[in-house]
Each structure stands twice: as structure tokens, then as C-alpha cells.
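Take a look at this one; I'll ask things after.
The complex is shown incomplete by one protein chain, all other protein chains being positioned as in the whole.
Chain naming follows the written order as A, B and C, and within any one chain the residues start at number 1.
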Amino acid sequence: MAYAYFSGRDDYHFDHQEITHMDRNQLTKWLKTPVKMGHKYSLHAVYFCTGCGIIEVPPVITARWDAERFGVIPVATPRQANLFLITGYVSVKTLKAIIRTYEQMPEPKFTVGFGSCPVNGGMYWDSYNTIKHLDKYIPVDGWIAGCMPRPEAIFVAVVHLWTLIDKDMADGYKRYRKDYKAYRANQEQLFGTLEWPPLFPIGESK
Amino acid sequence: MSLDLLLIVAFSGALLTYVFGKISSKMRNAFGVVVSLALVVMVALLYGQTEEKIFYFGFLNLPLILRTNMLAWFFAISVSALGLLCIVFSLSYMKGRERGDFYYLMMLLINGAMLGIVFSGDLVSFFIFWEVMSWSTFLLISYNRGKALFAGMKYIIMSILGSVAMLIGMLSLYATYDTLNIVTLSTLISSASSGYLLFLSIIFCIAFAIKNAVMPLHTWLPEAYAEAPSPFTAVLSGMLTRMGMYGFLLIMYVMVGAARVLNLGPGLFKFNYILAWLGAVTIVIPTFIAMLQNDAKMLLAWHGIGQGGYMVLGIAFGTSLGVAGGIFHTLNHAIYIVLLFLSVAAVQYRTHGERDLNSLGGLIKKMPIAFIGGLLGISGLIGVPLTNGFASKWLIYKTLILEGSPFLAFAALIGTWGTILSVFKFLHNMFLGQLPEKYQDVKKSPFSMQLPIIILSFAILLFGILPGIPLKVINAIGVSFGFESLNVTFWGIASDTGALNTINIFAAVLVGCLVVALLFKIGPKATPIAQDDNYAAGAPVPKDKYHYTVDFYNPLYRMITPYLKDFIDAFYMKLAGWTQSLSNGVRRIYTGYVGHYVMYIVLFLASLIFIQLKWSPW
Amino acid sequence: MVMHVVEIIVSPLLALIIGIFFLGLSRKIMARIHWRYGPPITQPVIDVIRLFSQKAFSHGMMFNLGIILSLAGSFVLILFLPMGNICPLSNSGGMLVILYVMLLAPLGIALSGGEAANPNVSIGISRKLIIALGYEVPLLLVLLTIMTRYHTISIVEIVRIQQNTTWALLDLPLLLSGIAYILILPAILGVRPFEIVQAPQEISSGPMAEYGGPFLALATIQHALSLFIGIALFVNLFLGGAGNPFTFFLKMLVVFILVLFINAALPRLRVEQAVKYLWRWPTLISLAGMIIILIIRR
Partner (left out) sequence: MNDSLKEQLTSVFTDVKVFIPEEDRIVITVEKEAVLSVLSFLKNHGYSHLGLISCVDWIEEKKLELVYILSAYMQEDESYHDKERTTIILKTKISREKSEFLSVTPIFVNAEPYEREIHELYGIHFDGHNRLTPLFLERKYETPPFRKDFDTRKYVQDVFDNIPFVEKKAENK
């Protein structure tokens, strides 16, 4: 298969029965859980195109694979977004921008790493300047493995994200709030000192 | 309450303030406030009275007459009230500045002189008070030396020209009718030839147009406003310049009378029609020049000129709506321009006299009261509904449209849109945007500065939501001019060709805001973050590296700048240069050698003899 | 009296529904023009629901008040616009009030965005004000022409006269003004080629750059309402309003789809280019229209 998808969580099992299928037109669900449904079917994405992944994005959002069918559209600023898609390797300098952008997104927010490089470094596994595991610095809700994944992989990721949202398992932002101390420590261990103040009061995280 | 007592209080109060200043500054401040407060009370007690007092000082055996009526009261109350507010504001603004006694003396003197102008019932006392006002204004404009001195020079020269014009008119009137009593004159003039009336109107209107800064006689105003001490600039812009409006009303509708003045002159070139067009020009051009200013007070000064255009346009158009709108706009303009200048003064007071819009910014969190003052002030200046500027502008627009002169209406409306651009730049560059590092620890303005700002902001909203309150007085004035009475309600004008009902708008806006606020409350509460935590492509926004409201309207500037130079001012400057060189040439005659003088005398006698021999005229 | 209250409640809701519907329709039609399937027509509703559930960031008091003021201004403006036979505030100031209440929306957005010291926001605000000055010149000329022609400043009167006689667009002396209005309609609605204010590719959606969560939801609603207002004004002034809300809606739909095609077909102009264009042809045409009206009245 041209792609594989797995969650950022260990307790999520790849199972075709469990996967949520398109239920946008079921009014009862809308009345029961409007917030979940809203988040599922209006994923406004920030495409953080760090590397080769940039090539896969244009076909996804234009006429070939029209992502807008599912309400997935790119937006201009992270303030307006709730999906953070990191496509390609992450160098140390880029990580700074990624952390800042992630912290500027309003909650709830979902992160998806696209390609092998953010997963574990991929072909840059021993590079002197590429951080290997993105989820040491910001929480990641799902991965799309492959080098490069096909554009369809993004839609598979979106479907899995629906499932995660349905099961309340897309909780990256909650983990970030909970373990903020650890994340901040990791970031500072890499960069030395960060020039922006902590997002949450450090003492609060337990 | 008698008028002479009022004026005695005004002038003696001014002198006593100066004397007390020599003793202690606290006493001086207290006494100044008390005097101006007393003036407000006394004027307020005059409401609705019509009395006339005649004094014979044996001055060219001309009587000095004081009289009051609705028009005079209307101007007097705004003069005294705004004067009081500016004095209160000055208390902390002038603290620790040199020549404070002189400042207060002049402020109170100008106050009294303006009261004298509006209460004087004959042209002699009118002229005397007018001169007192002009000269003390000159002294205050050049209060801080340097550029201010030059501005004051410009002002006093043009003001003297105006006075000369007025004097000529007075002399001709005296020669013709042998009296300068306004009431008597108004009855006598009605039988005069229209040519003479045209001459009178033009000669007087030159004087008043200079004071009211109607184009092309506006050039003294920008520097004068910019350089004068800020609280006095408020008085200058709010009331003193508008004495010109009082003069216009006096000559056009009191002396000549509406019936005659509205059809002076031939055909299309009627006197009032040309005046209206001058008003329109005065609206448009200064508004667009104001857009190019980077100096807060300069920007407001150009708007002072532009708004004066609305008033002239209103009263010159000569319908009951128009005149009412013109007079009402005088009051409204006084309120919001004073408010704006006081806000600027408050900012200056805290930022060490910083006036340059490009080096201010982000002061909203530091000086909220000043910001509210600025916001309401510009809303009034634009004429946003529910602020006072809207009501008066509405009257003017409506009459312009319905009387079928859409081009004048277009000039007025487009002036408004130019105003929006420049005043939003004013507000944005001062209070919004990026807070410079050096203003991180700016404190709130002291209470004696906040009080006038709060009162004026309240007044703007009050007259905007209930314009009927002043409109009742103004309607009485219009009726006294012989216009038909307007159907004034508390919340506007009832009419079948489009009514104004501000209370509806107010209710709608209120309810709308409440509903939207409730809608806003649906979502989770927003997290407050620092001002500089912005999205700039993942990079931090550099602090103090740059100020991105510099050249706020750069694309527009590039288009319109070439057409917006103050050609008139340049012309006057050149004229002044020529005059100076000419008089230098004349001065060369006085060489100081006795021989030369003897030679002049000999030549003169020789020419006399020659003439006698040739034509033998004697 | 009860009828009046009902109108006051109904007309903003109707406007809101129509505006949101237009937003969805525009996305669908644009997608089809791009040979895409496109989102469902209810997508804006989904977006708004989602946005209301997010926890936004606020830069201060003015940041909240400005957006509220702007949306409230749009709601108030709708009360002045006759929608078919519904016009709650018919005689409270007429056209002039409409002209000025149109200010509140951009002013509120500008104040709100001003407190967030974001460079993109400042650029967007200045662009918005410049383009507004650009299209106000011909717009004012057109409105003054109509008010002079029908000799009233009340828009309800204008609609009534057109209902009795004929559409202003078909009324020959006003034809030029109508053409001028059509030329500036994209600028009023802020669609391409005049999508200068919130150019997402250039200045990351300008004044909206710092909005997220409920703020963006309110901004979206405000955008929908502004679409409604711009088109409703045109329908009222030139297409003779309507007898009942339904025909009114149909007329609006036609105009809106026309505007959408323009939007899909054209690229974006620069600010100077836009202002130069607006001050050249539409202004000249509307000026000619006004002169014609003046000659006729003499």
C-alpha cells in the first residue's frame, strides 16, 4: 500500500469496522453532538509545508482530489484553523516556527504528521540538523507514513481523524495542556532558551 | 441678570486672576475656575430674555449698546461652557510651565471678549471686543516662541486685513445712516439699494471669512492651531474661529435680512450661492489635505477648516433646514473638536509633547479615557449616527438634496468620506497599533484632564441621541430670522420627505449590540494574550523595529499628493516676500545724510514750482 | 404594533438565512466552475458551529467590542432596508442614515483589528478604507442622482415610486447610473477583482488575520450580511424592490449569480489599479447620469 496510517496513541487499533464513515447528513447526530460533528466536517487546515510534502498538497485542494468536499480547506492563519498538517522533514529552525504556530491555534486543534520524516526522521534519521521525532516537542494525533505518501493518504488520515474525534481520542491539545511541563522542557533542552513565554502556567501542569 | 455685570465680572476676573497669580499659583487656578464657572451660571440665567442696555461714554457720541437674544445666548453659553472646560483642563496641563499668569489672563480675556462680541448691540463695541479678541489671541498663539511666533504673525496680519475690511464697512454705514446700532440699521437697510447691500455683505463677509477660515482666506489657521498651547487650541478651534459664523449670521440674517440677502446679485452668481460654493470647496480640499498630515494637531486643524465649510454651506444655502443645520453644526463642531484637541493634549502631556503620529501608537491600554474621548470625537467628526455631528450634517444634506443641488451635496458627502480616512489614521496611529517600547510605562492622565473629556464625550452622545434639545433653541433663532418653523421633536425632525428619528436608531443599535453580545457569549471565553503575540508566519513580530502605520495610505498618497498642495498659502507667502522687498527699497530713501534730505526737499519744491508754471493750478 | 415587532424580529433572521445561503451557494458554484464537486451548501453553517466551539484568543477589550459593534451595525442596517414589503424602520432618516450606518461594519472591524498589533491587519484596514473611498465616489453620485430624480431621501418612497411606475434601471434617464452601479457592485461586495481587503494569499486575510473561534464566526456572519446588504440595496434602488419577500429574493439571486461569475472570471487588482478604475469609468458614467437628471429637472 502506498501509505499506512497509525495514531499517535498506542490504544488506537487500525480496524476497518471501527472507522467512522461519512455521516454528515444524519441530523440526529448533529442534534446529539453538534460540536464533534462540526469539528469533523469543517477541518480548516494549516499546511506547514516544510519539505517535499508541498508537492502533494496542491492536487489535494484543487480539482483532482477536491478536499473541500469534506470541508477540508487551507486557511490563511493558524488562528482560523483546527487542523495542523506538517508535511516533510522538520529542521531545528523550522521546529521553532512549528511550535509557535501550534501554540497560536485555538483549541480544540488536531495535528497530523505527513510523511516518514516527522515520524522518526525517515531518510534524515542521522542528520545533524533534523529533529527525528516530532511528537517529542508537540503532541501529534496521527501519522501518515510513507515517502512520499500519495495524496489519497490525506483523505485516509481525515477519515481516521473523524474516528478519533468520534471516540474522543483526538486529544492532542489536552495532552499538551496536561504534560505542558514536559513538552516545554523538551523544547528548552533543544533550543536552550525560548524567546516566548509559556503558553500555560508551568505550575498548573501535573 | 444684567449684561454689564456679566462683562465686568469677565474682565475684572481676568485681571484679578493675573494679580493673584503674582501671589500664589494655587489661588490663581482656583480663582480662574471660579470666574469662568460664574460666567457659565450668569449666562445660563439669561436664557430666553431679551434685554437691551445703552451706555453713553461720549465716544464719538456713539452709544455703547449691550443686548441679548436667542442667537447671542446660544453662542454665549457654548463660549462660556467650553471656556470653563478648557480652563479646568489647563490646570494640570500648564503646571510647571513659565508665564502661567499671563496664560490664564489671556484665556479669561479672550473668554470675556467673545462674550462681549455676542452681547454687543452696536458695531462700535462689536469692533472693540473683536480687536481685543484678535490681539490677545495673537499673544497666546505665539506663547511658546520659535515657529509659534511666525504662526502668530501670519494670524495677526490676516486678522488685521479683516478688521480693516470691517472698519470700511462700518464707516460707510455710519456715513450713510449716521448710526451703528444694529437693530436700527436692520430696519434702515431694508430700503437700501441692492448694489449697496452687495457691497456691505461682501466687505463684512471678507472680515468674517478670514476669521472663519473660509477658502481662500484660510491660510493662517493650520500653523496657528498646531503651534498654540493645546488647551488654547481647543478654545481657538471650538469657539474663537466660529465667531466668524456669528458674524456671518449677524450680517446676513440680522442686518441685511433673509428676504434681501438670498437674492443679491445677478442670476446664477447670487451672493449666497457663491458663498455656498466657497463652503463646498472649503469642505473638500482641506479634508484631503488633512489626509497627508502626520502631525496630530495639524491634521485636526485642517479638519477645523473643512468642518467650517459645512457651517458656511448650511447657512449660505439659506433654507430653514440649512440655516438650522449650519448653526447646529457650529455647536457640535465646537464640542467634538474641543474634545479631540483635549485628548491630543492629554497624550502630549504624558508623552512629553509628542505630536508626530508616526512615533506614537498603542496607547489604548495606557490611556483609556483619552482613547474614549478620541473615539467619540472622531465619530462626531465623521458624523456616525448617534453622535451629534450626524444630526446637523443630516439637516444640511437633506436640504441640499431636496432643493436640487446634488453637486453641493456630493461635495459635502465626499468630504465626509475623506474625513473617515484621515481621522481613522489619527486614532489608529495614536491609540491602536504597536506600542513603542519607550511608552511602556505611560500613566493615566490626571483627573482634571479626564473630567472635561468625560463631560464632552457625554455631551456628544446626548446631542446625538436627543438632538431636539439644542434644535429647539436653534429653531427659535431660525424663526427670529424669518424662516418657517421646523417640526422639531426631541429625537429629530418629523417631515414627509424623509424624517429623522434618532431614538429608533439608538434603540436598534442598543438591541443589536445586546443580541450580538449574547451570541458572542455562546462560545467559550476567549483567552487574553499579549498584544505582540501575533501570527507572522511563525516568526516573532519584531518590537520597535518598525512602525507599520507609517504611510498608512501610501497607495492613495502616491495618487493624490501632486494635486494637494496649498497653492494659496504659497501665493500669499510670495506676496509677503514682494511686499517686504518693496518696503526695503523704500527704506533706502532714509539714508541719514542731511544732504540727501535737503536734496529731496529741493526736488519737491522744484517740482511744485514747475507744476505751477506749467498748469498754474493754484 | 405587534406586526411591527414581528417585522423587526423577522427581517434580520431572513437576511441572515439568505446571506448564509449565498455564502454556501457561492462556494458550491465556484467549485463547479473549477470542475470540482464542492462542499455541501450548508458548509458555512457547519463552519460557524465549529468556530463557536473553539476557544479563541483575545487581544483586549476593543478587540471584542469592535467585532460586536460591526455585526450589530450590519443588523441595524438591515432594519432600514425594505425587503419586499417588510421595512421595520421605514421613516427614521432614510437613505442618509443607511449611507452612514454602512460605516459601522468596517469601522468596528478596523477598531477591533487595530488593537491586535499585527502588520497584516493594519495593511488590510488601510486597504479597506482606501477602496471604500474609491467606490464611495461613484456610489454617492448614483444615490444622489436617484434621490434627486424621485425627490425624496426615503428609500421606501423610492421603492414605492418604482412599484407604481417602472424599474429605475429601465427608466431611461437613470440608465447610466444603473450601469455605473453595476460596475462598482463587485467593489462594494468585496469580491474579485476587488478582493483586495482580505487577500488570503497576500496578507493572510488582512483584518481577519487575528480572528479565531467565535470572533471568526461573527466575522463570517457579518460577511454574509454584507453580501445581503450590497445586493439588496441594488435591488431596491434599481430593480424596483419587490411586492413580497420571495420575488425580492429571486431578484437578489439573479444579481448574486451574475456577481459570482465576475468573481470567478477575473483576477485580483492592486489597490491603486482598483481606485484608478473606480475613479475613471464608473465615476464618469454616474456623473453623466447626474447631469442628465439635472437637465431634465430644469
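By our rule, a contact is a pair of C-beta atoms (placed from the backbone, for glycine too) under 8 Å apart; a residue touches a chain by one contact, two chains touch by 3 or more.
Small disclaimer: the values here were computed from a predicted structure and weren't measured.
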- Indicate each shown chain that the hidden chain touches within the full complex. A
- Item | Given A:Ile55, A:Cys147 or A:Ala182, the one touching the chain that is not displayed | A:Ala182
- The one of A:Lys96, A:Lys109 or A:His160 in touch with the missing chain is A:Lys96
- Item | Contact set of subunit A toward the excluded chain (per top definition) | 91-93, 96, 125-129, 131-133, 135-136, 139, 175, 178-179, 182-183, 186, 189-191
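The rule is simple: only the chains that are shown with their structure count from here on.
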- Roughly how many whole angstrom separate the Cα centroids of subunit A and subunit C? 37
- Roughly how far is subunit A from subunit B, going centre to centre by Cα mean, in whole Å? 61
- Task: Could you tell me which residues belong to subunit A and also touch two or more other chains?
- Result: 77-79, 104
- What parts of subunit B, by residue number, touch at least two of the other chains? 533, 535, 537
- Item | Contact footprint of subunit C on subunit B as seen in their complex | 362, 364-365, 375, 382-385, 390, 394, 397-398, 401-402, 404, 406-407, 409-410, 413-414, 417-418, 420-421, 424, 427-428, 432-435, 492, 497-502, 504-505, 508-509, 512-513, 515-517, 519-520, 522-529, 531-537, 541, 548-549, 552-556, 558-559
- Query: Which residues, counting only subunit A, touch subunit C once they are in their complex?
  - Reply: 24, 34-35, 37-39, 41-42, 44, 62-63, 66, 68-69, 71, 75-82, 104-108
- Query: Can you list the subunit C residues touching subunit B in their complex?
  - Reply: 51-60, 62, 64, 67-69, 71-73, 75-76, 79, 89, 91-97, 99-101, 103-104, 107, 110-111, 114-120, 122-123, 125-126, 129-130, 132-133, 136-137, 140-141, 144-145, 147-148, 151-154, 157, 204, 209-210, 213-215, 217-218, 270-272, 275-276, 290, 293-294, 297
